[in-house]
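Missing here: one protein chain of the complex. Every other protein chain is in place.
Order of writing sets the labels: A and B. Residues in every chain begin at 1.
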Amino acid sequence: MNNPPLSQEQLAAAISSAATPSKLFDILSPYEEEAYLLSFQDNRQAELLSQFYAAYFLSHLLTDQIYEARFLTKRMPQDLLQTDDSLQNCVALLRAIWQHKHESVYTILRELPWPDTLKPIVQIYDTYFQEKTLREVSRAYETIRPATAASYLGLDPAATERGDPATIGKLMAHGWTQDEQTRLLHPNTVVDDSQQDDQLYNDLSEIMALIGSRRG
Amino acid sequence: MAESVQQIISLSSHLHSPNLLSETDYVNRVQELVAILRRSSQSLLSETVLTDLSPHEHTLPYLFVLLHQIDLARSRTRSALPDDIKPGGRLWSPAVQFLREFKGPQVHFAGHEWRQLVNMILDAAEDDSKPVLAVCVLSGAIMRIDQNVCEFTSLHPRFLRLCLLSQSYSYALPVLDKHISSSHTSLEQPARGDNRYMLALNHDANDFIAEAPDISARLTHKDIAQYYLYGAMIYMTLKEWDKALHWLSIVISFPVVNSVSKVMIEAFKKWVLVGLLRHGKLVTAPKIISSHVMKIYQAVARPYLSLADAFEKSDEQRLRTEADLGKSVWCADLNSGLVRQLFQAYDMFLVLKLCRVFSALTTRDIAAKAASSGLVSSAKIESLIAFLVMSGVLGARLLQRPCDLSLSMLRFPKSIQPYCSRSRMRVGLMRKSHALELLSHNCGECNNELKIGRENIDVLVRCQGWSGVTGKGGGKGSIDHAAFGVDEDIMGDLS
């Protein structure tokens, strides 16, 4: 693998070009060693490093590797972590996710300052997190108050309460309904019980055959 | 010794397309090359410049030249770890490049040199406290050399240790998962006259690996036990409790002659805690552990066991007291992280237990039930439950009421069993069937090696004329074991 050396242009290109989060992760992960070595140089490019680590961190989150993301924050140069704003944001984000504080996740993603290079990926994560939470909330709740839903999904509480179509349009798209009287939202579960019975029984009989032959 | 650089290069180039060569031919050529390289003079190796070679194309020459250069650096600085090979040093990146790109099959024949290099990398990374740097490279390298064979070498525990030190756990997973999925790490007996151990083999591929027995250094029981303990610890950090538990039970059921190793005791302590975290109770130990070993464990790990007892009996108060009392113990054993996680797990199991008793109840009821624990407000409980449901641990649904903010209804599904979809079932069965297949293969393999395969036994029976046994249908493995008093009844109930 002969990657071009780590640079801000390279990083920005990677962020904008990567088609899927896992691709981004694959692009970024080989650079970790280089970044690590860079961090020991005297006149290190703190900005580059911070952006790389932040991007790498977010790509962990996007691929649902929350534990690894946590350990990444321990692996990265600690002095940098303490002083750099974006990395501090990352740590705050990690903490919020870890403690299931959905509201603060959205606050951190939307209101804290992120460098321009990272903004697209932060945006992607915002959407990703929202959709993931939406799926989970649909599973967990049979009825939910608009306020609660808003806090889970990072929506504007007042608009959700009113049933503002612009705000809850996304929810309706997922098959949610709203009770006119109580204003309660009724999430809709997606049943994903794929019907592959034939396949199942074939597999089963194979297994039986296998066990049978071993038992003699 | 008139071999020239050119000759070596050309020999090495011939190896590029093993498909064109017969297997024996290939082996011969590789061995020839290794022999030449081993005896080639210093000057010859110094002549070669690393940058001229590609580690992928000329794996073996590159390896030897690199090692030579390292030797030079060593003798120059008179230290075992000159700065040159430390991360960022002159020789570090060639070494890393080599490990990224070398050709697995060829390296098997220069196992000694390969191990030298890897050990050097390990030492350098650890010494310079930059273990992160070596982990990724080694993960790839080990996977490459293990490509077709699943062997256990002394490198494995060191590698896992490095992963732990560097806190980069996911790199260890490919290696770990491979060993788990093949459920087979066979330790070859020392070859005749050679007291090195090789661990091998998945038959089909490289049979000739046996001829290159020096990838691994001599192993001790400690290496193996440590490997599995480290592996378990890596799974623990990633909260893969099932796998962690399994690996720990491998360590605690390690065969012993007359003593128990420290590693095993550490493993037992962790095993108790992980069992609590995963199942909410003290899990039953593998049956294979002999009773005297179990007694030693119980004596040594008493604080852990009483902690587990409190946990199991849902005695929140006692759990806290025990956890407080044993603080110094957990710290000394470095298990305080796991102990701390117990409290979260405790709340979780509390809710899970309710699911057995109720089919619907309000969060306020849960608060009443859990009065003793930290879960006091219904809002807190609701968020805990929402989290449990959202993460798939609990199959239930919450209903919020329009007006009453503090009260939500929790409905559990009709059936007590966790919701089990067909597709999940299917995946589970497929995975298990694959594992079973491998396992039965390995069992057969093992039987053959132990000479208790069915054919062997049949032959034996015929030769010795034990008609009584054959008369009873001597084909059945387990009967044979008993009848012949074969010592290895370890496998008795498996075959």
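Everything that follows uses one rule, which is that a contact is a pair of C-beta atoms (placed from the backbone, for glycine too) under 8 Å apart; a residue touches a chain by one contact, two chains touch by 3 or more.
Keep in mind that, in the parts below, contacts and distances are computed from a predicted model.
Novice: Tell me the UniProt protein name of the chain this structure doesn't show, selecting from "General transcription and DNA repair factor IIH subunit TFB4", "COP9 signalosome subunit 1", "Nuclear pore complex protein Nup85" or "NADH dehydrogenase [ubiquinone] 1 alpha subcomplex subunit 8".
Specialist: Missing chain, per its UniProt entry: "COP9 signalosome subunit 1".
Novice: For the full complex, can you list every visible chain touched by the one that's not shown?
Specialist: B
Novice: Can you work out which residue in B:11, B:260 or B:307 touches the chain that's missing from view?
Specialist: Spelled out, the listed residue whose C-beta touches the missing chain is B:260.
Novice: Among B:65, B:236 or B:381, which one is in touch with the chain left out?
Specialist: Candidates B:65, B:236 or B:381; residue touching the omitted chain: B:236.
Novice: May I ask you to list the residues on chain B that touch the chain which is not drawn?
Specialist: So the residues of chain B touching the unseen chain are 119, 154, 161, 164-165, 167, 183-190, 195, 197, 217-226, 229-230, 233, 236-237, 246, 249-250, 253-264, 266, 270, 286-288, 333-338, 340-341, 353, 356-362, 365, 368-369, 409, 411-412, 414-417, 420, 425, 428-429, 432, 435-436, 439, 442-443, 446, 449-450, 488, 490-491, 494.
In the analysis below, only the chains that are shown with their structure count from here on.
Novice: Counting only Cα atoms for the centres, state how far chain A is from chain B in Å.
Specialist: 29
Novice: What residues on chain A touch chain B, complex-wise?
Specialist: Result: residues 1, 29-30, 32-33, 36-37, 40, 65, 67-68, 71, 74-75, 100, 133, 136-137, 139-145, 148, 182-184, 192-197, 199-200, 203-204, 206-207, 210-211, 214, 216 of chain A touch chain B.
Novice: Touching residues of chain B toward chain A in the complex: what are they?
Specialist: 87-88, 96, 100, 130, 132-133, 136-137, 166-170, 237-239, 383, 385-387, 389-391, 397-402, 405, 411, 421-423, 425-426, 429-430, 432-433, 436-437, 440, 475-477
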